[in-house]
Structures are given as structure tokens and as C-alpha cells.
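One protein chain is absent from this view; the other protein chains keep their places.
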Amino acid sequence: MHPDDLVINDYADDRLAPAERADVERHLAGCAACRALVDDVREIRRVAGSLDGREPPVRVWTRIERAIQLEAAARAADGGARGVQLKLAAARLTSSRSIWIGLAAAAVLVLATAVGLRLLPRAARPGGTTSPPAAAMSSDAAQIEAELRQAEAHYEKAIQGLEQIANAEKGALDPQTAATLQKNLSVIDQAISESRAALRAEPTSEPAQQSLIDSFKTKMGLLQDTVALINDMRRGNEAGAARIVSGLKPKG
Amino acid sequence: MTAPKQRPVLPFPSKDTAVEPASEGMDLVARSQAGDVQAFEAIYRQHAGRLYTLACRMAGSPEDGEDLLQEIFLQAYRKLGSFKGDSTLGTWLYRLALNHCLDYVRSRHAKMSKLTDTLDTEVSHQPTARRDTPIARLDLERALERLPDGCREAFVLHDVEGFDHKEVGQLLGIAEGTSKSQVFKARAKLRALLR
Partner (left out) sequence: MRLRLPVLLVTLASIAAAAEAQAQNPADPDVRIVVRDVVRDVVTTHIERAGLTRAYQGRDRGAEQTERFSRKVKVGRDGRVSVENIAGEITVTGGSGDEVSIEAVKRTRRDRGELANVRIIVDDRAGRVDVRTEYDRFGRNNNDGVSVDYTIAVPSGVAVDVKSISGNVKVSSVQGAVRAESVSGNVTTAATPRLELSKSVSGDVVLTDAGTDADLTATSVSGNVRANGLKVRAIDAGSVSGDVVLLNVTCERLGIKSVSGNLEYSGTLARNGRYDLNTHSGSARLTLSGSTGFELTANTFSGSIRSELPLTIGGDRDRDTGRRRGVNNRQIRATFGDGSAALTIRTFSGDIVIAKR
């Protein structure tokens, strides 16, 4: 006669009082099935507690930002009236980031206004995730590559922006540090071009994709830190106090 | 079992996700409230990973998790005015996300026909040989997606997120005992899926 499931469950979680625990242990001594159950429950709990986190796809922020902008546009346009002035919102959309929004953006806009800025049904989103099972394999691969290209474009823009800033604020760094940073940016660029070459040869290679993204992250991190360093130096000079740099970290 | 095809999730260009000092969080909040979308993006970068992970597991799929994540952050943006700084921004966002996930699952559950709540007793006492290989995280993640609503949330909150049964009960609006039985039901189902 096996102990009740919930008792076994509590036993596995070490929540039983000593007397009950002893009872269960007596049973377990002679019951392989229950022992296996306890072991499995504990294993499941252990693994569940150590699961990895995940990163959301690139497109999520793009949509959030778009929605925020549309909302702001709606508020601005008619002083609180429900209608959104299509022109105003459209102007914002086309002036923001990626061309890949393109026509889809127009559709987004229409739907957004139609449903009062709620989330769009999945089918209407650019790069929607559903795909017919028959074509699952190839659309999967195509999807990954499309998302990778999106991520690349995103990073490249961010990187260019940072380089512009670094250029504009030049003069604040000493030559040695500037040279060090330049050299290390080249190291990262080397990694980027190797990853790209690998991807051209093997477009579906996960390690190659991962390397490319990692390298972008590292480059962006280094540029961010460089800009932070420049700003600190400059602020220090202007204040006439010895402000010191912090926050430098080549993390991806 | 045939596992659903898993697309590798490409890492998002996010910043370092270390917990921010309280003062920095407040600064970003203030700016976001003033309409600075870039400040809000910084908040997003810091917290999206954690909340996306929670949303995927609570909702039961990455697709739903993605929808939820968007709604969560949009709601956060609208409700930022009510963040007073008496907890960290991360905690506030987590609570908001959790509530959102729970609302989402509850409303979805209500629409579906009531699932039977009885335990699958045959599952738990099937004579089983000891597992000889440990469970891989990826397999557990996938198996999680196949759990029915109800026991999945309890399991995620208890075994994954680490709340105790009393807290799970409060969060889900169920009795502590119900939390225990739901968690066990999830564990039993996972056990069968992972064999």
C-alpha cells in the first residue's frame, strides 16, 4: 500500500515531520517504484531551479517602441481624441529605424488605429512566427537568417552611432589609451569578419551565428565604454577636478 | 515523444543585466515618465530577459511569451507613474509581469473547456526503472510547454521561480493544498514526458 501521492511529494521536498518521514522511509526501503518517483521528483525540481534564462527576439523592442510612439502620436494629434492622424504616425514610423518595416509598417499602422493601439494579431506582424508545417524546415532556417540580419543591422547602426559620438568628442583621450582602444576594436573587427566568412561558408552554423552576435555585442560594449571614458575625461577637464574614468569593461 | 522544433534563440543586443542601483533605476523611471523613450529602452534592456523567460514559461510557449512581453512593457510604460521606488524597479516590473501572466493564463483558461483536475494516478505509480541519465535543461523547458494550464503555472512559480506553496496560493488565488497538488501533478506529468 503506497503512501498518498501528496505525502510522497512532501517527502521529496523534505517537508514531512519526522514521524511521517520515518514511515515513508520504511516504505521506500522496500518499494523501488516509489523510490524512483522520489528521485525523479527531486531531479525535476533541481533542474527546474537551474533553468537558463532566454533573451527575447530583437523585434519585441521594435514593436514596443512603435506602439509607444503611436500612442504618443495619437495623444498629440487630436488632443486626446480617439482617432490617430495617419500622417503624423506614418511620418514617425518611416523616420525610425529599419527599412524592413516598409509596407508592413503601413499595415501595422492601419491595424493599430483600427484596434485602438492594442497588440496586433500575430498574422499581421512582419516576420510572424507561424509557418505551415510542410515548409517548417526551410522557413525555420530562413527565419533564423532573417533574424540574424535584423540583429546585424541593429548592431551596425548602434555601432555607427557610437563611432560618430567618439569622433565628435575626440581629443579627450591620451594617445596611448586611444591606440589601445583602436587596436582592440581591430581585434574585434577581425573576429567579426571571421564570423561572417564562416557564415558565408556555412549559413546554418550555430557557432558561427553565435560568434557573430557575440562579436557585435563585444564591439558595442567597447565603443560604449570608450564614449563613456571620453565623456568622463572631458567632464573632468571642464570641471577642473581630477575626474576619473570608470566603467570600462569589454563585455559582450 | 516528438519534441516541438526548437529554434535557437539568438541573443539580443542587450546591455549588461546586472541589478541596477536604486538611484539609477529612479533616474531612468523619471526620464521615461517624461517621455524619453530611450530611457525606457534602457529599462527594457535591463529587465526584458528575465521577464521574457518568466512569460514564456507561464504562458507555455515562446510565441505567447513574446506577446506577453510586449504587453507587459507597454503596461509598464503606462504605469510608471505609480512606481514610487519603495522596491527596486526590477521587483516592481517582476510583479507587474507576473500579474500580467496570471491574468493572461486565467482568461485563456476560462475560455477553454474546463480541464479535468484529477491527478493521473496511473502515471505516478507506474513501475519505472531509475533514470540513468540526468534530465537536460532543454528537455525540461520543452516539456514545460506541454503541461496543461493550471499545473504549469504552479510548477513554474514553485519549482522554477522558487515561491513557496503559501505564496503560490496567494499569487494564483488558490489554497496552499491546491498548490501542492498542482505542483505534484506537473511533476508527475513532466516525469512521464521526460522518460
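Each chain carries a letter (A and B) given by its place in the written order, and its residues are counted from 1.
Note that a contact is a pair of C-beta atoms (placed from the backbone, for glycine too) under 8 Å apart; a residue touches a chain by one contact, two chains touch by 3 or more.
What you are looking at is a predicted structure, and each value in this text was computed from that prediction instead of being measured.
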{"item": "Touching residues (missing chain, whole complex) on subunit B", "value": "2-3, 5-8, 15-16, 18, 24, 27-28, 31, 36, 38-39, 41-42, 133-134, 136-139"}
{"item": "In subunit A, positions touching the absent partner", "value": "46, 49-50, 52, 95-100, 140-141, 149, 152-153, 156-167, 170-171, 173-196, 198, 200-202, 204-208, 210-211, 214-215, 218, 222, 224-225, 227-229, 231-233, 237, 240-252"}
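One rule holds for everything that comes next: only the chains that are shown with their structure count from here on.
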{"item": "Approximate Å spacing (C-alpha centroids) for the pair subunit A, subunit B", "value": "17"}
{"item": "In the complex, subunit B residues that touch subunit A", "value": "5, 7-14, 16, 35, 37, 40-41, 44, 48-50, 52-53, 56, 62-63, 65-67, 69-71, 73-74, 77, 119, 121, 124-131, 134-137, 140-141, 155, 159-160, 162, 180-181, 183-184, 187-188, 190-191, 194"}
{"item": "Subunit A residues within the subunit B interface of the complex", "value": "2, 5-6, 8-10, 32-37, 39-41, 43-45, 47-58, 60-61, 63-65, 67-69, 72, 119, 122, 129-130, 136, 140, 143-144, 147-148, 151, 154-155, 158, 206, 209-210, 213-214, 216-217, 220, 249, 251"}
